[in-house]
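For this view, one protein chain was removed and the others were kept in their places.
Labels run A, B and C following the written order; every chain starts at residue 1.
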Amino acid sequence: MRQTPHTRDHYPYTLDIQTRWNDNDVYGHVNNAIIYMWFDSVVNSFLIKNDLLEIGKSKTIGLVVETGCQYFAPLSYPEIICAGLRVEHIGTSSVRYEIAIFSQDLQAASAQGHFVHVYVDANTRKPRPVSKAMKHKLEAIS
Amino acid sequence: MRQTPHTRDHYPYTLDIQTRWNDNDVYGHVNNAIIYMWFDSVVNSFLIKNDLLEIGKSKTIGLVVETGCQYFAPLSYPEIICAGLRVEHIGTSSVRYEIAIFSQDLQAASAQGHFVHVYVDANTRKPRPVSKAMKHKLEAIS
Amino acid sequence: MRQTPHTRDHYPYTLDIQTRWNDNDVYGHVNNAIIYMWFDSVVNSFLIKNDLLEIGKSKTIGLVVETGCQYFAPLSYPEIICAGLRVEHIGTSSVRYEIAIFSQDLQAASAQGHFVHVYVDANTRKPRPVSKAMKHKLEAIS
Partner (left out) sequence: MRQTPHTRDHYPYTLDIQTRWNDNDVYGHVNNAIIYMWFDSVVNSFLIKNDLLEIGKSKTIGLVVETGCQYFAPLSYPEIICAGLRVEHIGTSSVRYEIAIFSQDLQAASAQGHFVHVYVDANTRKPRPVSKAMKHKLEAIS
């Protein structure tokens, strides 16, 4: 089903990302797969800035079990895009995030989708419940 | 909703892809966004091999309007994975593909999802109807 | 031969780039190949901002014939790095750029290298002489 593009105010956490030459594919616009690299980057940026993830050290890490995206308008290098993040749902050990990508000067999303992390033990890769402290920080952007 | 992994026989067209060092992220497995690069590669490989796309020359090109994926099991460089393709639905000017990624020696998909192309005029980027000839070739893998 | 890392003042043009989750490889640092994506991005950013390149429209484009890089210190997502650019040599139809990547808060380059463009006709891909106007703009950062 076709969604309606969200506006910037739907997303409490944001990360500006400089596009790269290679992001544009042969059709002259940012390739659809690159968008997902930005999804990963904004989610983990939030986790790192909130002391919920320290790469290579955290005992709990997020593994991606589902992603999806709808593309509304083209994006192109060399613009700086803005990735917006909101927590949609907090489960026992999983979190579903809503993410959108905004072109410079536009209020409506050029692409938007979801990203589901299951939090697991970094060694055993078995699911671990989302801690109270983590839940509290996630609720701040829900 | 959690899907059931498909088996290889669900996908009539396949493309073997050598994984790359960079496909693995810091958690030691192929990153979720890389999977979508393979989605693009198997769809366009089918189009090119069936004379439905000639990069830089075709007057009709496919733009991606929606993608999605569920991840069931980790994949890792240096394995050669297999991308499977099936046509799920042919609309007036859009085609919805089902795609799955198979690890070496496994029958069940490690990741599977969908990919929706809208076919447009290469210059104006306005939708064009899927031609009879194209429809015929797409039906062969539906 | 091992070079000495340059400092930021060696590079008259700069571009800040947000690193991405995928830039880090399995060893926890930005992969060596990613650095070259930044090289491409800073060179073309300079060309675009100086009206020397309009993607998809320019009649003259730069093709890469040689690149090289030495890596001095690790870089990691989620930092914002700075790519510095200087023109080292302007040939008849080629330009050799010096590029360095700076980690946040460091004055010495974490990686530095070179990048050689040959400017060619966008259609025939035959070399074209660097125009006087272009030469003038390039000399401003040499």
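Assume contacts are C-beta pairs under 8 Å (C-beta built on N, C-alpha and C of every residue); 3 or more make two chains touch, one makes a residue touch a chain.
Keep in mind it's a predicted model, so treat the numbers as computed, not measured.
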Absent-chain contact - pick from B:76, B:93 or B:142: B:76
Residue touching the undisplayed chain, where the options are B:40, B:66 or B:98: B:40
Residue of C:61, C:87 or C:138 touching the missing chain in the full complex: C:61
Touching residues (missing chain, whole complex) on subunit A: 21-22, 24-26, 28, 31, 33-34
Residues of subunit C (touch criterion as defined above) contacting the omitted chain: 26-27, 31-34, 36-37, 39-40, 55-56, 61, 63-71, 113
Where the missing chain touches subunit B, by residue: 15-22, 24, 28, 37-38, 40-41, 44-45, 48-49, 55-56, 76-78
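Note that only the chains that are shown with their structure count from here on.
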Centroid-based (C-alpha) most distant chain relative to subunit C: B
Cα-centroid distance, subunit B relative to subunit C, in whole angstrom: 33
Contacts with two or more other chains, residues of subunit C listed in rising order: 21-22, 24, 28
